[in-house]
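I'd like to ask some things about the structure below.
What you see is the complex with one protein chain gone and the rest in place.
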Amino acid sequence: MSLNLFLQNVANGLSLGSLYALIAIGYTMVYGILRLINFAHGEIFMLAPYFLYFGVLIFHLPWWASIIAAIALTAMTGMLSERIAYKPLRDAPRISALISAIGVSFFLQNLAIVVFSGIPKSVHRPAFFTRLYRFGEIRIQSTLFASIIVSSIFLTLLLYVVYRTKTGLAMRAISTDIETSRLMAADVNKAISITFIIGSALAAVGGILWGLRFPQLFPTMGMIPGLKAFIAAVVGGIGNIPGAMLGGLILGMTEILFVAFLPAVSGYRDAFVFLILILILLFKPDGILGKKVQEKV
Amino acid sequence: MELLNIDNITMKFGGLTAVNNFELKIIPGELIGLIGPNGAGKTTVFNMITGIYTPTINKIYFQDRDITGIKPDKITKVGIARTFQNMRLMDNLTVIDNVMIGFHLHLKSNLASAILKFPSYVREEESIYQKSMELLEKVGLEQFKLEKAGSLPYGQQRKLEIIRALATGPKLLLLDEPAAGMNPQETKELMGFIQNIQDDFNLTIFLIEHDMKVVMGICKRILVMDYGVTIAEGNPVEIQNNPEVIKAYLGVDANYA
Partner (left out) sequence: MKKQNEKILTILALIVLGILVYLAENNLDAYKLRILNLGAIYITLGVSLNLIYGFTGQFSLGHAGFMAIGAYVTTLLVLPPYYKEMIYILEPLAWPFTVIHAPFIVALFLSGLFAAIAAFIIGLPVLRLKGDYLGIATLGFAEIIRIVANNIPRVTNGALGIKGIPEFTNLWWSVGVAVVTIYIIKGLIESSYGRALMAIRENEIAAEVIGINLTYHKVMSFTISAFFAGVAGGLFACLLTTIDPKAFMFVMTFNILIVVVMGGLGSITGTVLAAFLFNFFLEYLRPIEAGFNIGPIKIPQIPGMRMVTFSALLLVVILYKQKGLLGGFEFSWKGFFQFINKLFKNKRSSEGSTR
C-alpha cells in the first residue's frame, strides 16, 4: 500500500471515528448514570438527518436553521424517550429497562417508516459539502473535514460542561452513586434529562454529518452505526467520556484499515467489529480507560 | 488431624489489605466464633474459604486437601457450606424448593432421566423431597413449604438459609451473622438450634457474630479480628478480659480506662 493511500485511509478512519465518537458519548453518558444500554440511541441518531431533510425540503428553512431545529428536535425526542420509557423503570431490574430501550428502538424505527416512509431518500447537499480538497495524491471531501472539526468542537464543549460546570458535577455525582446523590438533594431527574439532551444532541450532530457524508436516508440506518458506537463506548471503557471518544476513533480507524489491508474479506467488516466487542467484554470489560468494579458479596 | 487448615492467608484488593496473615486450624467437632468490628475482614475470610475470593498469598487446606482457588460449587461439594450476612435465598421460589436445591449437587440421575422422569429419577426426587421435609420440620417451617421464601418473616428466612446449607451435606458449616436482625427470644432459640444441629449432623461450625451473647454463650474458642489482623484468640473468659479486644471494641486503651 502506497503512503498516499495509507494517509487517505487514515483520514477516512479519523472522520468515521469522529462520528462514532459523537454517537458513543450518548451511550457512555447514559450507561454511566443509569447502567442502561440505551438501545434506542441509534434511532435518535437516525432521526436528526430526517428532521434536517424535511426542514429544508418541506418547510423551506435555510440550512443553518434546519440544522439547529433538527438538533433541538432530536434532543427533545431523546429526553422524552427517557421520561416515558426508562424513568418508570428506574427501580426495576436492569434488564427491564434494556427491553424497554429495545422497544423504543423498534418503535422509533417503525414510526419513521410510517411518517417518513421506508423508501430511501437522497439528501441534496449544498455544494459546500461536496467540495473536494487535494493534498498531492490525497483527496479529501469537505464533509470529512467538517466531521473532524465539528466533532472536536462539540467534544471539547462537552468536556467543559461535564468537568467545569455545576450541572456536570451533578451528573458525575449521580453516575458515582445515584442513591447518595438523591439524598444529597441533587436533582437527579433534571441531571438525567440533561444527560439525555446532551447525548441526543451529539448523536444528532453525528447523524447530520453522517447524512451529509453518506447521503442516503432510511429508517433502519441508525441500527448499525448505533451498535458500532456502543462498541466504541465499550472499547474506551463504558461510562468514561474521554474513553468513548478514544474508542470511537480506534473503532473508525480499525474498520477502515481492516477493509484497506484485507480487501478480500471486506464483507466480514461488521463481523470483525462484533468480534472485537465480544473479546473486549470477555477479557477487558472495563475497556481502555474504564475503572474496575468488584461485586460485593 | 484438623478439618480446616488456614495457612497464613492474605487478601489484597488493589492497595488495600483486607485480611493479613490469617491463620486458623479447626479440629472436627469444634464450634468457633469470629468477632471483630465492622470492616475487620471477617466476611472476607469466609469468602476465601468458600472460594468466592482466592487469597493473594498462601493456601487453605480442607481435610489436608488444597482447596485454594477452587470454584465455590466444588468447595461445597467437598463439604463446606455457608450462609450469608445479607441472606441470599431464592426469594421467588417456594420454601421447599429452596431446601431441595441444596440436594442438587449430590444428584445421581443424569439430565435425560430427569427430563423424561425415569423411575430412578422419580425415586431420587421423592427421597430428596422427604429429606427436605425432615429439615423443614426441624425448624418448624413445614407448614410454609409452598410459600415463597421471600414472604417469610426475617427470623424464619435465617433458619431456612441454614437448613438449605445443611441440605448440601456439609462437614464444616460457616454461619455469617446468623443472629443479625433477630429479637432476643429468636436469638435464644437460635443458640439452641445451632447446638442441636451440631450434634445431630456431626458438624463443625465456624461463625461470625456481632451478638456477644451468642458468641460467648456457645463458642468454646473465639478469634478476634481488627483491621484484617487477628488480635486475640482464646476461650470466652480470656477474650472478655483481653485488653487488645476491649481497645478494638471501645476505641480506648483498656489500661487507661
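Descriptive notes on the structure:
Letters A and B name the chains as they come in the text, with residue numbers starting at 1 for each one.
Simple rule for what comes next: a residue touches a chain if its C-beta (ideal position, glycine included) is under 8 Å from a C-beta of that chain, and two chains touch if they have at least 3 such contacts.
Keep in mind the model is a prediction, meaning the values are calculated, not measured.
The shown chains contacted by the absent chain are A, B, with contact judged over the whole complex. Which of B:R82, B:K138, B:R158 or B:R221 touches the hidden chain is settled by the complete complex: it is B:R82. Among the residues B:M1, B:L16, B:L111 or B:L146, only B:L111 touches the chain that is left out of the figure. Panel shows chain B; residues 50, 52, 71-73, 76-77, 81-82, 84, 88-93, 97, 100-105, 107, 109, 111, 114-117, 121, 124-125, 128, 164-165, 167-168 of it touch the chain omitted from the view.
Where chain A meets the missing chain, the touching residues are 35-37, 84-85, 88-89, 92, 94-96, 98-100, 102-104, 106-107, 109-114, 117-118, 219, 223, 227, 230, 265, 267-268, 270-271, 274-275, 277-278, 281-282, 285, 297.
Quick note on the criterion: only the chains that are shown with their structure count from here on.
Centre-to-centre separation of chain A and chain B, using mean CA positions: 48 Å.
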